[in-house]
Every structure is written in C-alpha cells, then in structure tokens.
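The complex is shown incomplete by one protein chain, all other protein chains being positioned as in the whole.
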Amino acid sequence: MNQTYEDFKNNVLNLGVDVTETDFNQRGYHLEIVLTLNTIREFAQKAYAHGFYLVFVTGFHVLPQETEGGKTSGLEVVYQFAKYDRLFRVKARVSVSEDMTVPSICHIYHGANWHERETHDFYGIMFSDHPNLEPLLLCEEDRDYHPLLKEEKKLKSFEAVSWPAESPDMADIETQTSSDL
Amino acid sequence: MGEKTKGSVIKPDLESYTERIRAECYSGVSDGRMNLDAGPLMRMELTDKLLKLCQANSLWPMTFGIACCAIEMMGTGMARFDISRYGAEVFRPSPRQSDLMIVAGTVNRKLAPVLLTLYEQMPSPKWVIALGNCAISGGPFNVKENYNIIEGVDKLIPVDVYVPGCPPRPEGLLEGILKLQEKITGVRHPIPQNRHPDSPQRKVKGLEL
Partner (left out) sequence: MRESHFQEHNRFFLNMGPQHPSTHGVLLIVLEMDGEYVLDPQPVLGFIHRMHEKMGESRPCQGFMPNTARMDYVCALPYNHGYVSLIEKKAGIEVPKRAEYIRVITSELNRVASHLLWLGAYLLDLGAFTPILYGFDDREHILDILEDVTGSRLTYCYYRFGGVYQDIDDKFVEATRAFIKRLRKRYDIYEKLVTKNIIFIKRAENIGIIAPDMAIRYGITGPNLRGSGIAYDIRKNEPYSVYPEFDFEVPVGERGDCLDRYMVRVREMEQSLRIIEQALDNLPDGPVRSKVPKKIKLTPGDCNFAVEAARGELSYYLVGDGTGVPYRLKIRVPSYSNLSCLPELGQGILLPDLVSIMGSLDLVIPEIDR
C-alpha cells in the first residue's frame, strides 16, 4: 500500500507476532495482530512511536480451548488503534490465560486507563500494573458481577465467531451456521 | 487479588436493592415512612388555600437532568415553550431551594442513593414529577437482561405526576405541571397567566380572581 503501512508491518513482525492483512472493505480494519501476553507492551510502544492513537480496549468471551500451553480462559482482549494522519486501522487481540491477568498498557496510552477499568468491570479481566482497577461503570457492590460474561449455553467457540480462513461465498456460510438464538 | 476467578453471571437482585437503599437512607431517621403530609400544627382554611395557590403558581423545580428527557426539560424552559407562563421557570441547582423534583431520565442502582439524598434534602412541601418512561417504569431498559436499572422511580420516592413519552414533548411536561397545580389546589389553572382580556372570569373555590 504505502511506506507507513509496510514500515509498521515489518516493525511489528520483528516482535515475532502473528500479523494478517485483512480486507478493509469487509472488516473495517487493515491489519489483524495476534499478540502474546509478553508482547503487548512492546507492541503498544511501537504503535505509539508510529503515531497511532488508541480507539478502544474491550473484552470478548468465547468457549475455553485446550491448547498445548494448557486450558485457556476463553477470554480475549481486543485493542484497536488508528491514525490521525491517514486511513490505517489495526486490530490487535490477545487471549487471556487461566490466571485472568493481562499487562496493562495505560502507562503508554494514558487513555487505556478507563478502557481497561471498563473491561475489568464487564469481564473481570485483571490488568497488572494498573494504578486504579476499581469499578468504573458498575456499582461498588458489583465487584464480582461481570455482566458481559456469557452464560455457559450461549458460549460459542472462537472459530464459530471468526471469519473463515479463506473467504467463502455467502451460500457456504448459510449452511455452516445454525440459526437458533 | 491474583487468584481471582471468574465472577458470577447471576444477575443482582433489583427488587431487594431498592428496599435496601431506602432502609440505608432512612436508618436512624425513622422507619422509612416519614409522614410527609402531617401539615401544619394550626389549620386555617383561607390561609391554607392562599398558600396552596402560591405554591402551585410558583413551583421551583430542581435542575436535575439525568438523560434524554433533560434536554426536553431544558427545551421547556426556553423561549418557544416558556415554562414561566405557568410560574415554574425558577430552576434551582440546589435541592434546598426547590420544591419540585423532575426526575428526567433513567435511574440506575448507582444513582438511586443520590436521588434519595436529593429528595430528602428538599424542604417540605415537595412534589415529584416522573418525566418519561424510564422514570415511570424503566422504559426501554425494562428488559429481561436488565441488571442495573431501577424499574420505576416510584420504588424509591413518592411520585405525584407521571408524564409518559420517550422523551415526552415539552407540551407533555407543561401538562404535567398543570396537573400538579391541579393536584395542589384542586383547580386546573388556578391563576390563568395568559388569559385573553375578553375571556370569561374564572372562579376558584372561595376566591374571586
């Protein structure tokens, strides 16, 4: 595409993370980056150095999976970054391990402070080194209640809610998915 | 905090919450049901009537905008709808100076104690208008998955007039004010403010106007 785009991509690839180019017209962002817990801060620093601003941080709840590293918690943290000077949107996600803790990026992006508190409110994800992880939007007494966690029977696997590996046509999707709510 | 596990997905109990908040607010004051209508020690009928006329025609609402309805409440105070035609334009930012609370928006669990405190800070006699569906019943947020909204402000404080709408038009609020005046004095339009010179004289019970 252009210089900034390639620069940033190569820079991030140096971190040893998974970078996928995506179709902007389909998904609304250009790059999808799968981070690991140790690379979040480095990635945020790189994004900050490239002049990205933080659009949002949020959580995402899917069915826990068995992986070689053990069972995952089923929770994901999704970050989105964008740029002021040109059209460039990046989505980064990281899956949360069983101990429910993710490194905080609020010392790099100060705005992440509230976003992370909100994610803690809604999903119960802990952010390490966060200065003030108190309930933000919910009541004080709802510390243990996380409204956006899904009930067991409504949980779907990560594959069921993500784009298929190669984009099939619409008819394929119709047959793949069940329509019960 | 390190070994924190996933929290519950069981909704908090909204019914008991309102009861509890009321109990906390009134603890040490009374049993939670103060007799607000006890009235003065001495009753003089004509003075009472006159006082009520004055109260009804100079309602001082509190500036307490919560959500969408507050914008319509502001609109009611502005030039086109002009709430001052009915004597209720003196919006006071302090509850201690006002006698009408217009609950203009959704009350959630975090706001409920605040609302009770504000209500208790208002001097008696005082009135409450529940403006909009949220204040009446929770409105569009009175749904199955509700975990945070108090379904009707009348679970917390006594309400005199309900004005439905989402949000109600300014005319709705004006009608609510007129209804409240009627409730206070027993007469609709106790003192017609914008009476046409040719319109017939109005009789208020016992008073020539």
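We just call them A and B in the order they show up, numbering each chain from 1.
Assume a contact is a pair of C-beta atoms (placed from the backbone, for glycine too) under 8 Å apart; a residue touches a chain by one contact, two chains touch by 3 or more.
Just so we're clear, the structure is a prediction, and the values are computed from it rather than from any experiment.
Asker: Looking at A:Leu15, A:Leu37 or A:Leu136, which residue reaches the missing chain?
Answerer: Of the candidates A:Leu15, A:Leu37 or A:Leu136, A:Leu136 is in touch with the missing chain.
Asker: Could you tell which one of A:Thr39, A:Ser73 or A:Asn113 touches the chain left off the display?
Answerer: Looking across A:Thr39, A:Ser73 or A:Asn113, the contact with the absent chain belongs to A:Asn113.
Asker: Mind pulling the chain B residues that touch the left-out chain?
Answerer: Contact residues on chain B toward the absent chain are 62-68, 70-72, 74-75, 78-80, 93, 95, 105-106, 108, 110-111, 114, 118, 140-141, 143-149, 166-167, 169.
Asker: If you put the missing chain back, which residues of chain A would it touch?
Answerer: Residues 26-29, 48, 51-56, 58, 60-61, 78, 80, 82, 84-87, 89, 91, 109-111, 113-114, 122, 135-139, 147-148, 156, 160-164, 170, 173-174, 176-181 of chain A touch the chain that is not shown.
By our rule, only the chains that are shown with their structure count from here on.
Asker: Quick one: report the Å distance separating chain A from chain B, using the average Cα coordinate of each chain.
Answerer: 44
Asker: Which of the residues in chain B come into contact with chain A in the complex?
Answerer: 1-12, 109-110, 147-148
Asker: Which chain A residues qualify as touching chain B in the complex?
Answerer: 73, 99-101, 124, 126, 138-139, 141-147, 149-151
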